[in-house]
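One protein chain omitted, others in place.
Up next, chain A:
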Amino acid sequence: MEPEVVEAELVLPTHMKFKKIQMYEKYPKGQARVRWKHLKQIIQAENYQNYPPNEPNCEYMLYSYVNIESPPSTHPCKRICDITGYEAPYFDPRTKLRYANAEVFKVIRSLPNDYVQRYLALRNAAVVLR
């Protein structure tokens, strides 16, 4: 290890004095890394236990991670131009981008396709082929 790296203490040491089980014992090298459950799966698992069918007395959790999520907005959707950020009353059916005026339209029509997809991806509207 280069001296300056050692000096800066960049690297996390593998053996920690205060730990009862060290990392290399828990996750031995060479073994496949543990697949952790993603949030979606965690939520699903939680919900399953939230509603046990047998016990009539148990209380449901009045609130859970999913419950407190906010609903879709009820305000009228603000439409802004994808390129400039101005207000965009117009919509280009070919590229599906919103634009504010004719100059922006010219720019939109001259964009290569991957730029169009990236602009759409900003709005989560890109065509995703799975």
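The criterion applied here is as follows: contacts are C-beta pairs under 8 Å (C-beta built on N, C-alpha and C of every residue); 3 or more make two chains touch, one makes a residue touch a chain; residues count from 1.
We take it that contacts and distances are computed from a predicted model.
K.L.:
Mind telling me which option in "Actin-related protein 5", "Origin recognition complex subunit 4", "Epsilon tubulin" or "Electron transfer flavoprotein subunit beta" is what UniProt lists for the chain we can't see?
P.N.:
"Actin-related protein 5"
K.L.:
Contact with the hidden chain only, please: which chain A residues?
P.N.:
1-2, 4-5, 8-13, 16-21, 23, 26-27, 33-34, 36-39, 42-43, 45-46, 49, 61-65, 67-75, 77-78, 80, 84-87, 94-95, 100, 106-107, 109-110, 113, 115, 118-119, 121-125, 127
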